[in-house]
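The next block holds one structure in the form of structure tokens; read it before the comments.
Note that this complex is displayed minus one protein chain, with the remaining chains in position.
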Amino acid sequence: MGDLDELMRHLRAFVAERDWGQFHDPKNLAMLLASETGELVAEYRWMRGDESDARSRQPDVRARVAAEVGDVGLALLMLCDRIGLDPIAAMREKLRANAQKYPADEFRGRADRLR
Amino acid sequence: MGDLDELMRHLRAFVAERDWGQFHDPKNLAMLLASETGELVAEYRWMRGDESDARSRQPDVRARVAAEVGDVGLALLMLCDRIGLDPIAAMREKLRANAQKYPADEFRGRADRLR
Amino acid sequence: MGDLDELMRHLRAFVAERDWGQFHDPKNLAMLLASETGELVAEYRWMRGDESDARSRQPDVRARVAAEVGDVGLALLMLCDRIGLDPIAAMREKLRANAQKYPADEFRGRADRLR
Partner (left out) sequence: MGDLDELMRHLRAFVAERDWGQFHDPKNLAMLLASETGELVAEYRWMRGDESDARSRQPDVRARVAAEVGDVGLALLMLCDRIGLDPIAAMREKLRANAQKYPADEFRGRADRLR
């Protein structure tokens, strides 16, 4: 995959050039994330789950989903940058916690007990 | 920042060991993203915006926010992996589009016209 | 259905007795709504769409969904009350607008064109 550090530099420059840091406190960025996530969810709301893989490959759907994934990802990165959190480290840590919380032997093939 | 490709390999192994791919169609992963985003939003809902930077540095808040950022990020990565989308490329592309949509001179210091 | 005005009076008293109005500005209530909606979505995220009707009738699922619907509804009512908006009138107005935007003959049996 691409270079996250380079993207982060471009994202910071984009925000700085527009003097938008004043609007980007963590609370507002959490709301941005929620609204962008809502738009991504909208792409899948009327689609059956078992057709959502194939539909995600259709060029028009794919382009819209990619745009929404971009928005969600950028919002998450801006929040992480604002509060000085390394997103990769946060994900790695959470994955480790989940591996302990959901032992493979106990949760294999089961989603019903996930809370 | 950390290595996204390595994290992605660990994430795939985590899902495969639990045979959870059957639940992870794109529609379901979009819903997972929405529910995890809701939990991140919950951390900031009763906080004033102008105290949300300082509060994000408090160890207890920071730990909870990091855990929710981890969940949101993992959900987004799983969706991207499922539909074969490079999240970095999607963000880079969207950042480029936003730079054109919101010229710096026109939008400097203004959030009111963002839609 | 029950009496919305009576519920609204109880809800106002609940908030007043706890002196929570100071936290309930419209921005915060919108975030509350988002986090509660995330919890409702969580109930349905691992369920197939075509089993979600039957599953919603199972007592344990039904009880959890009812609790989340309650939370979402209360958040929406508190927001409406705070900004002086009649939720029934807002819904009625939106339904009228949707009836014009989506003529029955043109949209019958079609969800693909809903945006």
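As written, the chains take the letters A, B and C, and residue 1 is the first residue of each chain.
Methods note: a residue touches a chain if its C-beta (ideal position, glycine included) is under 8 Å from a C-beta of that chain, and two chains touch if they have at least 3 such contacts.
Bear in mind the structure is a predicted one, so any value in this text is a computation, not a measurement.
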| item | value |
| --- | --- |
| Residues belonging to subunit B that touch the chain removed from view | 27, 30-31, 34, 46, 48-50, 111-112, 114 |
| Hidden partner chain, residues of subunit C it touches | 1-5, 7-8, 10-11, 14, 17-20, 22-23, 25-28, 30-31, 33-34, 37-38, 40-41, 43-44, 47-50, 52-53, 55-57, 62, 65-67, 69-74, 76-77, 79-80, 82-95, 97-99, 102, 104, 107-109, 111 |
| Where the missing chain touches subunit A, by residue | 23, 27-28, 31-32, 34-39, 41-42, 44-46, 49 |
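Here is the rule we use: only the chains that are shown with their structure count from here on.
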| item | value |
| --- | --- |
| Fraction-based call for subunit B against subunit A, same above half, different below | same |
| For subunit B paired with subunit C, centre-to-centre distance based on mean C-alpha positions, whole Å | 25 |
| Centre-to-centre distance between subunit B and subunit A (centres being mean Cα positions), rounded to whole Å | 3 |
| Junction residues of subunit B, two or more chains touched | 23, 27-28, 31, 34, 37-38, 41, 44, 49 |
